[in-house]
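Omission of a single protein chain aside, the complex is shown with its protein chains in their original locations.
What follows is chain A.
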Amino acid sequence: MTGFTTHLGTAAPLDQANVDTDQIIPKQFLKGVTRTGYGKHLFHDWRYLDLHEQELNPEFSLNKPEYQGASILLARENFGCGSSREHAPWALDDFGFSVVIATSFADIFYGNCINNQLLPISLPNSEMDVLFNAVKENPETQIYIDLPNQKVKFADSEFQFDIAEHHKSNLIKGLDAIGQTLELDDKILQYEENALTWLR
């Protein structure tokens, strides 16, 4: 995996709270056995007027001409709630998003993003308002994400965001998490030897 440091791109606004993973990628598309190919089904129910994905819903934000090519998704509270399906970040990534900026995220989804090099950024609602307005007024607004310095910059604004140190360093280094843990094998062995007898 390659690391994530900075990103420059335009954003697509999805101005609503509680966007659940069933919406991000509905169940009928969870039948795959690989990690790829989910992007075309992203937000299926909202993006398409028909079941066979022939007819785009012109009202849906991501379908609007001005938001084509966006690599940053904007949303509100509790983004990614519901099911633990990692297909959700796979679909977002496959569609072309590298960053999701929202007021808040559900826990499992947040972790799944980190594990897939998709950067989840949470900003307070007041700052999200500024960001949404900027993008709605000018869809070509270039947004610069600086992970090492934890900053989101666009037009005249600059916001600072929080991220746990270990999440940040994992994203930046793009490390193989399993490989890292395997290096602690002696500690794991030691734990297993001392475990409660009925759990060994």
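Methods note: a contact is a pair of C-beta atoms (placed from the backbone, for glycine too) under 8 Å apart; a residue touches a chain by one contact, two chains touch by 3 or more; residues count from 1.
Following the convention adopted for this analysis, contacts and distances are computed from a predicted model.
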Quiz item: Looking at UniProt, which of "Two-component system, chemotaxis family, response regulator CheY", "3-isopropylmalate dehydratase large subunit", "ABC transporter ATP-binding protein" or "Transport permease protein" names the chain that isn't shown?
Solution: "3-isopropylmalate dehydratase large subunit"
Exercise. Using the definition of touch stated at the top, determine which of A:5, A:98, A:116 or A:141 touches the missing chain.
Key: A:116
Exercise. Could you list which residues of chain A touch the chain missing from the display?
Key: 16-18, 20, 22-23, 26-28, 30-35, 45, 51, 76-78, 81-86, 89, 104, 106-108, 111-112, 115-116, 164-166, 177-178, 181-182, 184, 187-188, 191-192, 195-199
